[in-house]
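A protein chain is absent from this complex, but the other protein chains hold their places.
Our next item is chain A:
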């Protein structure tokens, strides 16, 4: 909400300022069993993920359910304890902060959840729910709080009279707007949208996407946009990260990734999306089978069990995460090889 200072404006004009840097993070969930409830194995939800997020950009994170994309988001925000790895936000390590220090950073990082109804207290009026944030983080008087919240409601396309209403009185799209209002109220610089528009109808989804874009331009927000809808990601994001079974398989700008996907999984994912056009029948690559069990991942390349071009090498060696062209990364022994042939 604050006006940008000259210093900030200057910083923003300088492109590619790294806002968030994640290095080699892992998140394992232990599986306990037996009489003594000992750890018998791990579900490797996020396995050695490194990435950088620049100021003012939207990074899409895509993949099938269970690929670890939500866990990655939560781990970055500190909602899940890391098994290993480092997270730097604005040049400061944040994964092991004390509670008090963490509170400072939490203001800068926010999350919008898939189901806004589940994240609102059904017995609390919307206005009060939003005011609570200011009670915790600022010293505003009751009147100031109310005025700020009223402004906030207008900002996200709601009306002043919605202040006194309860969550059940809102439609899905309006509830998501409340979720957005809550996320932006403390001037964050980074917002994680975890399937933020997936539960909405298409016409409302378009409204919410436009709102998110407007807010991004106005407040120079960076988004990490977790979604399974590649159409939305193409429209909304600057760069895209593709995940499979907890591993990052490809990262690149929207143009590179959609026009020249390197990894066979990205190619298959792109070809599987049903297109809303009837002009031409495309040749579709059909992946056989399901996602392997993350508690017992296949050795070598995690994708080799479903990959149409897998060779012996893929079963034994894990492919390296390499750069193939400017800012376009992939982890595949045969990156760039088309699987259509």
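Heads up, the rule we're going with is that a residue touches a chain if its C-beta (ideal position, glycine included) is under 8 Å from a C-beta of that chain, and two chains touch if they have at least 3 such contacts; residues count from 1.
In this section, contacts and distances are computed from a predicted model.
Trainee: Name the absent chain as its UniProt record does, using one of the following: "Sporulation protein YqfC", "Beta-lactamase", "Carbon-monoxide dehydrogenase large subunit" or "ABC transporter ATP-binding protein".
Mentor: "ABC transporter ATP-binding protein"
Trainee: Among the options A:70, A:205 or A:222, which residue touches the chain absent from this view?
Mentor: The single option touching the absent chain is A:205.
Trainee: Out of A:196, A:230 or A:249, which touches the unshown chain?
Mentor: In the complete complex, the chain left out is touched by residue A:230.
Trainee: Kindly note down the residues of chain A that lie in touch with the hidden chain.
Mentor: For chain A, the residues touching the absent chain are 64-65, 171-174, 201-207, 209-210, 228-232, 234-236, 254-255, 258, 268-270, 272-278, 284, 286-288, 290-291.
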